[in-house]
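Could you have a look at this structure, given as structure tokens, before my questions?
Left out: one protein chain. Kept in place: all the others.
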Amino acid sequence: MPTPTDLGLPETPAFASRVDDELALRLYRSMLRMRRLEKRAYDLFLQNLVKGTSHLALGQEAIAAAFGEAMRADDWTFATYRGHAHTLARSVPMEPVMAELLGRSTGLLSGKGGSMHLTSVEHHMMGSYAIVGAHLTVANGAAWSAQLRGTDQVAVCFFGDGTTNIGAFHEALNLAATWRLPVVFVCENNFWMEYTPIDTVTAVPRPAADRSAAYGLEPVFVDGNDVLAMYDAASAALARARSGDGPTLVEAATYRHGGHSRADPGKYRAEDEIRAWLARDPIDTYRGHLVATGVDEARLKEIDDDVARELDEATEAAKAAPPPDVDLVERDVWADGGASWRN
Amino acid sequence: MPTPTDLGLPETPAFASRVDDELALRLYRSMLRMRRLEKRAYDLFLQNLVKGTSHLALGQEAIAAAFGEAMRADDWTFATYRGHAHTLARSVPMEPVMAELLGRSTGLLSGKGGSMHLTSVEHHMMGSYAIVGAHLTVANGAAWSAQLRGTDQVAVCFFGDGTTNIGAFHEALNLAATWRLPVVFVCENNFWMEYTPIDTVTAVPRPAADRSAAYGLEPVFVDGNDVLAMYDAASAALARARSGDGPTLVEAATYRHGGHSRADPGKYRAEDEIRAWLARDPIDTYRGHLVATGVDEARLKEIDDDVARELDEATEAAKAAPPPDVDLVERDVWADGGASWRN
Amino acid sequence: MARGIAQELEHDDRVVFLGEDVASAGGVFKSTVGLLDRFGPRRVRDTPISEQAILGAAMGAAMTGLRPIAEIMFSDFLAVCWDIVANEIAKTRYMTGGQVSLPLVIRTANGGGLRFGAQHSQAVENWAMAVPGLKVVAPATPRDVVGLFAAAVRDPDPVIFFEAKGLYPGKGEVPDGEIVDELGTARVLRNGRDCTIVALAAMVPRALEAAETLAGLGIDATVVDVRSLVPLDTRTILESVAATGRLFTVEENPRLVGWGAEVVSIVAEEAWSELSGPAVRITTPHVPLPSADALEDHARPSAARIVETVRKTLG
Partner (left out) sequence: MARGIAQELEHDDRVVFLGEDVASAGGVFKSTVGLLDRFGPRRVRDTPISEQAILGAAMGAAMTGLRPIAEIMFSDFLAVCWDIVANEIAKTRYMTGGQVSLPLVIRTANGGGLRFGAQHSQAVENWAMAVPGLKVVAPATPRDVVGLFAAAVRDPDPVIFFEAKGLYPGKGEVPDGEIVDELGTARVLRNGRDCTIVALAAMVPRALEAAETLAGLGIDATVVDVRSLVPLDTRTILESVAATGRLFTVEENPRLVGWGAEVVSIVAEEAWSELSGPAVRITTPHVPLPSADALEDHARPSAARIVETVRKTLG
């Protein structure tokens, strides 16, 4: 398992790019919303209020936040089962997200989808897909639709390092490149495919960047814990897509703080691996950077409080909501709202 | 569509490698068997004696012949629906091949498989697979078995340029490289995916060679119409596999003289494209090379006659054989020889 | 078939068509010749051999305002993109609580008869029928090909459209003008007193032929063309069984868990008391399809086998 410095990453994120103050704070707020909501979700698991499985993006927030800010409101997000952060990044309110995790009728999907399938078409968050690889091909379709209709929209598709080894990845990248589709593929390389170190099952050291040439693309490898570097990379890829120059494959190096999913304490990872990456926490280091560059701590505190309040209210409201009505079981199989397959 | 010279290929094959005389003639004979059998098969289609579909390798014989000679008797072949040449390359007699094309009881598969599925386990010809891509993963399995059992066998898997765009290609290459499997992947790039020029649907100019780096492999690009260059490439790849250094991905540039399949006259191709490639015919040019380097034409004539005789005998015998007994329909679904799924 | 696709490309400019060799080459069955010239390369598009990417593109496009028609050349190849069909396209509306609509059609050449062997000859409409969220259509006549295809393209839900490749060479009347049929409607092709024979796609002409022969033997059969497996016109089937008291199904797919089993089971539950004897399925045996003509012909249900089975059963 390579250390961050083996990968050419600085010991802590460099934060070498510059953005205006408002954006700087929006990025902070966005990451914080993700972090806090997921920590709360984790507490609720422990209380057995969240059923099923759940995959947290704790530690990976910078990627979702940077793209969320860089994207146009009508650009589309396609995410995986590890999709809470990407959902919040598109300004989806916390309450329906939390309610969905709790399986309540007020959930984003009325309790039908659960943690792995968060979707909010209204916010152009086009879904969280739980079969590895498939959604890369679907993102192409949205991009194709934008291309045909001339809308200048871009589809952004997030996935993990392990996903680069499945067939759909290859098909999607080749089609996107051949058709010059306005799509951005973002590989969040957290170095683990569930419990398996990615380098033990992958033929190249950088699962995405070392494969871009196979699709005629330039390699793009970014510090995924540096929200400003990510913002730059996102902006560049989105601009390229919008200008008709086709797809970009971005590899963002990052790390998940916890286990793969709810059931996993993540014990298979070496102590110093975890330590090195905790020192690169995207939020703590960024907060430090903001303060060091002159942002008033009071403003940050205000955001912290704001997010805390939003979260508490969302949690309480979600917990108070009733479970979904069982009639929903036979709803929405078809466009007519029902489930009937016969006359 | 690139011309042969665009691709860095000489106008006619260079035949720069040297092999001993016996082998030189074996290669000639092997190619001739393929060519003649397939031409005969085509005549039989026209007489409506061969039913179903059929995909000829006319023009691509050098690849199959070179590997056939370079492989050890216990190495395995995995081919596609375009598998007649690869079957003959493993010394399978002509008669059961011809009988299978004619749907006779004496066919290699008793008429159950047809042209697209030629298999002779006895000759380590492990099958012809008609779903694009799948057999690359299966070849890995044989290679894995050789690796585990320490038998030094190599699996050789042939497929077309179009196949490099399907997901299974990617999965197979990554697994082979990661597990250092003794497998050789041979992409016969004939520049057409059925009726579609490969460069219109592929993100890189050389569909296989330009992707080897994605699997940590060196690019190998060979003149697939130069049987001696192919023999060298085959020998090198087999030796590498046998020594435990893992897979090779070979791209062999070639051309099919006819259409994609029986139903296709191949009219979508430009006249001068066809002309340029006919000038590179692997058999004619090789025969010329042999004569030019001092091989007695009488010896070649002897081989020609021999092959003609073998073919005539095989054709007559196959035509004389009865159709398969209909009882075969319910045979060999299971290892017990039957088709019963209930008691 | 080209006519059916052209009609829909003409009718709605959100309709687009993609697949392998469909544009420049006009399709391997020549069923899409001329579409590229008429509608241009933006709306009629050749793809790489990437069935997952093809259907994923169709799905993503359908989510965002287009109405794609995707071709999977042979239905056997649905297996290489089955995830996109069964896990993505079929489930997305449901699991998003109805947020996502997927108006798309997957057309594919299905079934045997052309001696293509086991990997290019299966009838797999039962695979699709087993997956909630898909509509499944399998026409038997040129007219239905056009009319049901139009209905499929205009339907707001994903439809898998199975074209019986054994029927491609077949001819039949297709009236002029726009034809739009209705999904979920079976058609009674022949009315008889003695039994109901329910058939689909390539088996429909065989069932009709068998019925003619049976008539000569004094057995008067009703023949129902199911046309659409999902939605399924159970009403027509149940009414017919109520009238005749006897049910036969004729399926091209291998024996186990075919659509015939579903039809028999519905009748066995809902019209048990109307049945006056066993319900009998006539199917290909539970084997992959062999290639040689003698074998393939023996494997698939023939008119003769239908006649023989009905005759023996009705005794």
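Going by the order they are written in, the chains are A, B and C; count residues from 1 in each one.
Throughout what follows, a contact is a pair of C-beta atoms (placed from the backbone, for glycine too) under 8 Å apart; a residue touches a chain by one contact, two chains touch by 3 or more.
Since the structure is predicted, the reported quantities are computational estimates derived from the model, not experimental observations.
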Omitted chain's touching partners, listed by label: A, B, C
From C:A138, C:A152, C:A202 or C:V287, residue that would touch the chain that is not displayed: C:V287
Hidden partner chain, touching residue among B:T3, B:S243, B:T293 or B:S340: B:S340
Per the touch definition above, residue among A:L9, A:I63, A:A168 or A:V186 touching the missing chain: A:A168
Among B:L46, B:A73, B:L148 or B:A270, residue touching the chain not depicted: B:L148
Residue of C:A90, C:V137, C:L167 or C:L208 in touch with the missing chain, whole complex considered: C:A90
Residue numbers in subunit A that touch the chain omitted from display: 51-53, 103-104, 107, 109, 111-117, 129-134, 162-163, 165-168, 193-196, 200-202, 263, 268, 323-324, 326, 328-330, 333, 339, 341
Positions on subunit C where the hidden chain makes contact: 76-77, 79-80, 82-83, 85-87, 90-91, 94-95, 117-119, 126-127, 129-133, 230, 253-262, 264-265, 267-270, 272-273, 275, 277-281, 286-288, 290-291
Footprint left on subunit B by the chain that the document does not show: 76, 107-110, 112-113, 117, 119-121, 126-127, 129, 131, 134-146, 148-149, 155, 167-168, 171-172, 174-175, 178, 328, 331-337, 339-343
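Heads up, the rule we're going with is that only the chains that are shown with their structure count from here on.
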Category of the chain touch graph - line, ring, star, complete, other: complete
Longest centre-to-centre distance from subunit B, chain (CA-based): A
Cα-centroid distance, subunit A relative to subunit B, in whole angstrom: 45
Gap in Å, rounded to a whole number, between the CA centres of subunit C and subunit B: 36
Whole-Å gap between the CA centroids of subunit A and subunit C: 40
Junction residues of subunit B, two or more chains touched: 165-168, 200-202
Junction residues of subunit C, two or more chains touched: 47-48, 50-52
